[in-house]
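Of the protein chains in this complex, one is absent; all others appear in place.
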């Protein structure tokens, strides 16, 4: 409700993943419901981690807990659009990382929505914060903004 | 619970659509929840209709009501798999059509799940059955099994 | 597409669970999308099992794999309706059980949709069928139709 931010271009992001919309993503207004954007953030972040072999859902001793997320919506997306989800890392702390994700509709050059996603790494059992592992840190730095 | 049917091969289907899985599709057992398969059927059918310009969500005077659906599950699918959803038309009635959909995991040749989806065309306002329009009927016949 | 079955009354079911609809359940046509019904079946069955202490998601050595599901849709449900999901057991085999679920909209006496859900019990690791445990079998018999 302060001055309205402007959408970024694709150049502001470092790694992309194509995510086609589904019929159910549309709500009663005929566009993608605001909740679905977060499932794209989730998919962009975890998909990148899995592709880089940095996340083993079943076996890793640390898990990334999501502690904060947010999204600004600039323009609508609707089925059957395909979204290009751009990913970058905005901040790397001792145990936490802030990812930022831009959602680009089909061939559009400006983001339809932009959001963030903060992971804190914790021990799977004790749930206490753990330092980010060196291999993960190195990969995060490669897509730092 | 009768004799177990066998999964079909890709040759049994006539039109394909790639549907990547999303992180949220996985349930607590680490594979795609049984509900999500139906969102793939929905997407395969409506996506095909939209691509063929046979469905106008906002303006068409007839809408396809879903009256019955079903699915048999043969093997698991999990994020980050991409599913090829194969579509065919099994029966065309006066007002209704039975679609069948096979879900193929990544490069697998046998379906991980197969289901069906019955649409009855009704008038958008009165909700009374309407004959399937000639253009739609012609397109359905092209992917009849 | 054969003769159209009629919806059952609440008396046909044995255990009920209230499931309020959510905004996102509505699709572009303004009623609950056909996929969402299956998440209600899933919730009715697993909720009953957890309430009866017959399912431990993390620790049980057997898990119920879903091998077949289906649904007939009679009339629409829409947010903000609350659904009463009625559950009964239609068949108990050596390793498998067929649940049937009726979804009743608000105070309506006839089902808006009715479906089924077949679980086969398998060993969590080997995924081979296991006999239904005696305590589970006894509970299933209490809600047999």
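Going in written order, the chains are labelled A, B and C, and every chain counts its residues from 1.
The definition used in the following text is that a residue touches a chain if its C-beta (ideal position, glycine included) is under 8 Å from a C-beta of that chain, and two chains touch if they have at least 3 such contacts.
None of these values were measured; they are calculated from a predicted model.
When the missing chain is restored to the complex, the residue among B:23, B:41 or B:74 that touches it is B:23. Looking at C:19, C:32 or C:118, the residue that reaches the missing chain in the full complex is C:19. Checked against the full complex, the candidates A:69, A:82 or A:130 give a single residue touching the omitted chain, namely A:69.
Although one chain is hidden here, its contacts on chain B can still be listed: residues 23-24, 26-30, 33, 35. Take chain A: the residues that touch the chain left off the picture are 1, 28-29, 33-35, 38-39, 42, 57, 63, 65-73, 91, 93, 96, 98, 118.
By the touch definition given at the top, chain C reaches the unshown chain through residues 18-20, 22-24, 26, 30, 39-40, 42-43, 46-47, 50-51, 57-58, 79-80.
Definition applied: only the chains that are shown with their structure count from here on.
Computed centre separation for the pair chain A/chain B is 29 angstrom, with centres defined by C-alpha atoms. We define each chain's centre as the mean of its Cα atoms; on that basis chain A and chain C are separated by 34 Å. Taken residue by residue, chain C touches two or more other chains at 28-29, 33, 35, whereas all remaining positions touch fewer.
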